[in-house]
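Have a look at the structure below, then the notes.
Up next, chain A:
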Amino acid sequence: MEYMKPDEIVELFKKRLNKSTIIDSRIETKTAGLTKSSYNVIWLKINPEDLKNAVKLLSTIHFPHLAIISGNDMGEEIELIYHFSIYYGARFKEISIDLSIHLPKKDLRIPTITDLIPGAQVTEREMKEMMGITVEGLPELPNLFLPKDFAKDTHPFRRDEKGIYPLSKNGNYVGNNIIRKEEVKKIE
Partner candidate 1 sequence: MSKETYSIPIGPVHPSLKEPVTFNFEIYGEHIENVNLAPGDNHRGIEFMGMQRNLIQIIYLAERICGICSASHPFAFCRAVENAAGIEIPERAQYIRVIIAELERIHSHILWAGVAAHELGFDSVLYLSWRAREEVLDLLEYLTGNRINYGIFMVGGVRRDISEEQIPRIRKTLGYYKDIYSKIEDIFLNDPTIALRTKNVGVLTKEDALNFCAVGPTARASGVKKDIRQDQPYSAYADLEVKAITPDVLTGVVNGDVYDRIIVRLLELVQSIQIIEQCLENMPAGEIIAEKKLVKLLNQLKKAKGEGIGRHEAPRGECIHYVKLNESEFPEVWKARAPTYNNLMSWVPMLLGQQIADIPIVIASIDPCIACMDRVTILNKDNGQKKVLTKKDLHELSVQKTRRITP
Partner candidate 2 sequence: MTSISLFEILVKIIGAIVIAFLGIVIGLFYKGIDRKLAARMQARVGPPIRQPFLDFFKLMIKENIVPENAVPWIFNGAPIMTLVSSITILLYLPVGNIPPILSGYGDIVLIIYLLTLPAIGMVVGGFASGSPYANIGAQREMVMMMSYELPLVTAVIALGWKLSQVYPQLNVFSLVAINANPIWGLVGPLGFIGAILLFITLAAVTPGELSKIPFDAPEAETELAGGILVEYSGRNLALFGLTDAVKTIVMTSLTVALFFPYGISHLLAFNGAFALIVDTLFFLVKIFLVMFFEVTFIRVAVARLKIDQVSFAYWIPVSIIGLLGLMLIVLDTIIV
């Protein structure tokens, strides 16, 4: 099996996707042990529209393993990071690839990648519930983690008015048996 070097992978992404797609790229090299053996982590910031193409491109290199999607509410926009890894199965060869996309709060839509990687369903549904992101193409399924009667339009990991106290500043609280009004007042 041919193994590409990290910089070659970044080059490939730049070549095969649109010029404007790759907003930022960074290769980290870390060492470990007495032997100071090194491994690589690639951070790519890409345009949200090209997410699916990027995953397709990744699949042509090696079937990617999707660990999880992590989300971050940055105020005006939401950052989603897809943590992939490829070239697993051989010693020292695995490369972590983290694709990050920034979605503006007004337009929180991403295409589903479950047609490419079926296992992404769990984490996509999690992001839908936690971050309030619309995943296009994902069938309407009941809540995976949140209970059925959870307040609509409340997404716990958001830091704005849709979030939950005390991360959100508006003092709204969900789950009246858990955080009490007087406690909220005390903290404020």
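Keep in mind that, in the parts below, a residue touches a chain if its C-beta (ideal position, glycine included) is under 8 Å from a C-beta of that chain, and two chains touch if they have at least 3 such contacts; residues count from 1.
For anyone wondering why these and not others, all candidates are chains of the complex that A comes from, given by their letters.
What you are looking at is a predicted structure, and each value in this text was computed from that prediction instead of being measured.
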- prompt: Pick the candidate touching chain A in this complex: 1 or 2?
  reply: 1
Residue ranges of chain A in contact with candidate 1 within the complex: 28, 30-37, 39, 41, 43, 63, 65-68, 70-72, 81, 83, 85, 87-96, 98, 117-123, 126, 129-130, 142-151, 156-157, 164, 166-167, 174-178
